[in-house]
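These notes concern the structure reproduced below.
All protein chains of the complex are present and in place, except for one that has been dropped.
Entry: subunit A
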Amino acid sequence: MSSNNTENWMKDIGVLDHPSGVGEGSTTSAATNITALVVDDDSVNQMIHSKILENLGIQNQVVRNGKEAVDLHSSGNNFDLILMDMDMPVMNGIEATRKLRAMGVRSIIAGVSTCTRDEREQKEFMEAGLDDFQEKPLTTPKVVSILQKVNKKC
């Protein structure tokens, strides 16, 4: 995807940090003011999801399971967007989402999971406090559709 397409998307959803008025040293033409957290135990998905966000100009961090996500928030960090995998060791996405909501975290939390035939599990995930659910594989268009919710919520 060309950087022009990325910029157009970001402008369309109103999250592009317009460079006019920014002093010298501004390096990216598609920088945004959105922050994100990738919560996934799989190294391949961590790398891909982080790169999707990076290419959209979104500063992001990566953690390996729900507990690390909760601990990060407990130590005062917060993010506009959390991409939460469902199946993870130590603490899964359902439990982590519940805990984060109970802590008062109001970020957009998008559940991300491999296609599951267990509708009950997906329902439980949504009811834990998700704002959105996307089936893997995650793609740039899917993340943009989630970001439109960030923009509306902010």
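Here is the rule we go by: a residue touches a chain if its C-beta (ideal position, glycine included) is under 8 Å from a C-beta of that chain, and two chains touch if they have at least 3 such contacts; residues count from 1.
As a convention for this text, contacts and distances are computed from a predicted model.
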Per UniProt, the name of the complex member that is left out, chosen from "Translation initiation factor eIF2B subunit alpha", "AP complex mu/sigma subunit domain-containing protein", "BBSome complex member BBS1" or "Histidine-containing phosphotransfer protein": "Histidine-containing phosphotransfer protein"
Identified contact with the non-displayed chain, of A:N45, A:N65 or A:Q122: A:N45
Missing-partner contacts on subunit A, residue numbers: 1, 3, 41-45, 47-48, 51-52, 55, 87, 114, 136-140
